[in-house]
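Complex shown without one protein chain; remaining protein chains in place.
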Amino acid sequence: MAAKQCPHSSGCPLFATFQVRSFLRIWQMNYCDATFERCARYQRIIEGKEVPLSLMPNGKELPETGASKKK
Amino acid sequence: MKTTLTLGGCGLLLGFSLSRTGFTDYGELSRMFAFADLRMLWVFAGAVGLCAAGFFLVDRRLFRPTRRIHPGVVPGGILFGAGWVLCGACPVVPLIQLGEGKLAALFTLLGVALGTLLYRRVHARLLRFDTGACDS
Partner (left out) sequence: MSLFEGYWPAWLGAIALAVVCLGVFLGTGRFLGVAGMLSRLLRPRETERLRALESGLADAETLARAMEEAARAEFGAACDAVPALAERSDAPAARPLPAAVPRPPWIALLVFVLCVALGGLLSAALSGTLSIRWDLGPAYERLLAAGPGAWALLFLGGLLVGFGTQMAGGCTSGHGLSGCSRLQPASLLATACFFGTAVLLSLLLSGLAA
């Protein structure tokens, strides 16, 4: 049974980040490799809206962490 | 700040050079489309060639195909081409024409603005196709 893969994997900045931390692949397992239609980023693109880097597949926005200052 | 200055300076040069080149003159434009005068075609082709050389020198990875063909490319291109002939403008031109004193461009600009906003609604409610990129 072929696994469905989100067609945006190659272009998605979050997907690229998932690859370098094993911990983060849980996102990939639950969204990109499975029911990617549930991904909030994918839904936004279908709606034709811009997708911020901070938007996670579950629809929540990443808060700033650490000591990063606004550039 | 750097972004604002860059966009300001490049905007100024863009407006100036498109005006000096003839892209805001309907007569010149129609001569280009009729292939009666190839000068403006060469401007475009030359610019593309120079940019290609420039991008290649900066980073070859810029040539990786990230902008993929999606269902809107062909129909959108056709609509744009038709509109271009009807108003003599690609999106930036009415702004330049206004600077030149051609106030009729206000109608063009209004159309462009409304068309831009209208498309968003139409895509979200009717079309809903995948444009294939998070960072379009």
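Which chain is which? They are A and B, in the order written, and residues in each are numbered from 1.
What we mean here is this: contacts are C-beta pairs under 8 Å (C-beta built on N, C-alpha and C of every residue); 3 or more make two chains touch, one makes a residue touch a chain.
What you see is a predicted model, and the numbers here were worked out from it, not measured in a lab.
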Completion exercise
chain A positions in touch with the non-displayed chain are 11, 13-14, 16-18, 20-27, 29-30, 50, 52-56, 58, 60-66, 68-71
Practice task
By the contact definition given up top, give the residues of chain B that touch the hidden chain.
Solution key: 2-22, 24-28, 30, 33-35, 39-40, 42-52, 54-55, 58, 62-63, 65-70, 72-92, 94-105, 107-120, 122-123, 131, 134-136
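Heads up, the rule we're going with is that only the chains that are shown with their structure count from here on.
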Completion exercise
Chain centres from averaged Cα atoms put chain A and chain B apart, in whole Å, by 31
Handout entry: Residues of chain A touching chain B in the complex
Key = 7-8, 11-13, 41, 45-51
Completion exercise
chain A partner, complex, touching residues on chain B are 66, 119-120, 123-124, 127-136
